[in-house]
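For this depiction, one protein chain was excluded, whereas all remaining protein chains were kept in their positions.
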Amino acid sequence: MRKTILNINNLSMQFGGLKAVDDLSFDIKENEIVGLIGPNGAGKTTVFNCITQFYKDDTGEIIFENKAGKIVDLNKVSVTKVINHGLVRTFQNVELVKDLSIIDNVLIGGHNQYKTGVLGHILKTKWAKLEEKAQYEKALKILKFLNLDGLKDFYAYGQPYGILKKIEIARTLMCNPKLIILDEPAAGLNDVETKELAELIHQIKDEYKCSILLVEHDMGFVMDICDRICAISFGKLLAFDTPKNIQSNKTVQEAYLGGNDDE
Amino acid sequence: METTLRIFFSSLETGSVYALASLGIVLIFRTSKTTNFAQGVIGTFNGYIAATLFLKWGWGIWEVTACALFTAFLTGILIDTIIIRPASKVNPVSKQIITLGLIMIILGILPWLFGIDFLSLPRFIPITESTRISVLGASITYNAIFVILVSSTLMGLLFWFLKYTKWGLAIRVTAADDTTSKLMGVPTKTVTMISWATAAMFGTLAAIFIAPQTNVNPLMLADVQINAFFAAVLGGFTSFIGPVVGAFILAISKNLSLIYISDEWGNVIVYLLVLVVLFIKPYGLFGKKGVKKV
Partner (left out) sequence: MMTYLKQLYKTSYPFRFLLFGIVLSFLPLLSDLDIIEFSALTTWAQIIIFAVVALGLNLLLGFSGLISLSTAGFMGFGAYTITFLSNRFDLPFMLAILITLAIAAAIGVFIGLLSLRVEGIYLAIATLFVGEILQQIYKQVDWFSGGFSGVRFHYPQFNLIFTTIELTRNQTFIFLVACLVLVMTVIYNIINSRTGRALMAMSRSEHAAQAMGINILKYRLVAFVTSTVIASFSGILYASFMRGVEPTTWNLNLSLFIIAMVVVGGYKSIFGMFLGAFVIHGIPTFWLNEMFASIPGFAYIFSGVLIIVIIMFYSVGLIHIHHDIKKLYLKIKPYVIKAYKKLFTKKQEKGDKNA
């Protein structure tokens, strides 16, 4: 039996009168890929924002076993500290620094790994130099792993969408993640790229020994790579099961096809 | 009682001027997504036009005001069409810097066009013994009453316009989300243009109202502009009524502290207090925190 690393209990989030997430519970186990699916406006991204603490007004519990093996209540962690526990995410619309080189973009992901401060960087102390070099090597290794090392000194600006998405993933790997949250990783990719991505996600899971939680609309992709799938609609849990069972689940089908009113 | 009333009256007058300038700033902030630092100098420029017409051509104050408002309307439209609209794609900081560039251009043009001497403008209703009324011992001039009445009427009109007319709705939706508005067929270009024109007119009116006290010089609206910005910050950039309330709060507390605390540093204390309020209520008294989409 695999260990549970993320436990979400009775999560609710309201915007004004609208319940975006309503009493949602699910969990993620070690080295597992979980998909979060639901029709548009089901509250998938809101769930992500609650987990990564971008939204603070939610109720419920988000319990995470961090990379040091400690149990933390994420609701008590500030948004910029979440990454220290080994929980990191990507964004729906790629959010990179376009006027920085690709390797610098990846290095941003290692921000909290540094121990030297601003003064050390200004004076270029030996420590600061060594640390920068170590981080650089690490970033380079990640880029090699993703087959991007040839592009490392190019600006992110003007790169094709598929590359940008990969850079974002590379950036998440800098913090030795335990759980990576991917917000629509396949959106905007063509069939070949999507296939590559599926492979890549599996490789990352094996190589970095982490779990992955993802939102995606491409059902083929989700069914293909996920171990378990959590289906939600209007913020409510419909089903949380293996892809096979989800496919044959009546409530899920209804939510997607918009429930037959004639019956 | 008498002093309190006197402070109250003079605060109403200066508050009206701040509120006018402040509304202009907020209007542009909402529709063009930039803080217009040139609000003051645009008003000053047209104030110079009024003063020149008054002094050189001998027109009356009413005529020159009408004329200056007309040129203000044109300046607003001109600035929007040739600078702001083509630059709508640049990042927010650069947009703000563009308005700073505008300040420099206008400051450079002023002495060239109008000479380096300070000009002057009279009050609408000259102050004599018979043009003031006394309320419980504190007197208020007809001119001050006129300024307060005109400003509040204009603000009332603006609020009515924003709330009940088709164009007002267009301004409000452009302020809320200009991309969606464009898709829905709202003529956002015209809306921004009108906002710039209105803001320029409000600024010019502020200049003409304040001119008798400061005379007409390049920095005549510097103080008003700072107050207008602080009023907007205090009331909240995301509401239209907030800055007006903020303007009057600011005017009253400034007058109080100038009299009771220090006539040199009273205003500094008030501004510092506003910054502290901002620290506690970051979106201003009436502002709402927008939910940022992640």
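As written, the chain order gives the labels A and B, with residue 1 at the start of each chain.
By definition in this document, contacts are C-beta pairs under 8 Å (C-beta built on N, C-alpha and C of every residue); 3 or more make two chains touch, one makes a residue touch a chain.
No experiment lies behind these values; they were computed from the predicted model shown.
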item	value
Touching partners, among the displayed chains, of the absent chain	A, B
Given B:3, B:94 or B:134, the one touching the chain that is not displayed	B:94
Omitted-chain contact residue, chosen from A:59, A:80 or A:203	A:80
Contact footprint on chain B, counting only the chain that is left out	35, 37, 83, 86-87, 90-94, 96-98, 100-112, 116, 222, 226, 229-230, 233, 237, 264, 268, 271, 275-276, 278-279, 282-283, 292, 294
Missing-chain contacts mapped onto chain A	52, 54, 79-84, 88-89, 91, 95-100, 104, 107-112, 114, 118, 121-124, 128, 132, 135, 171, 175
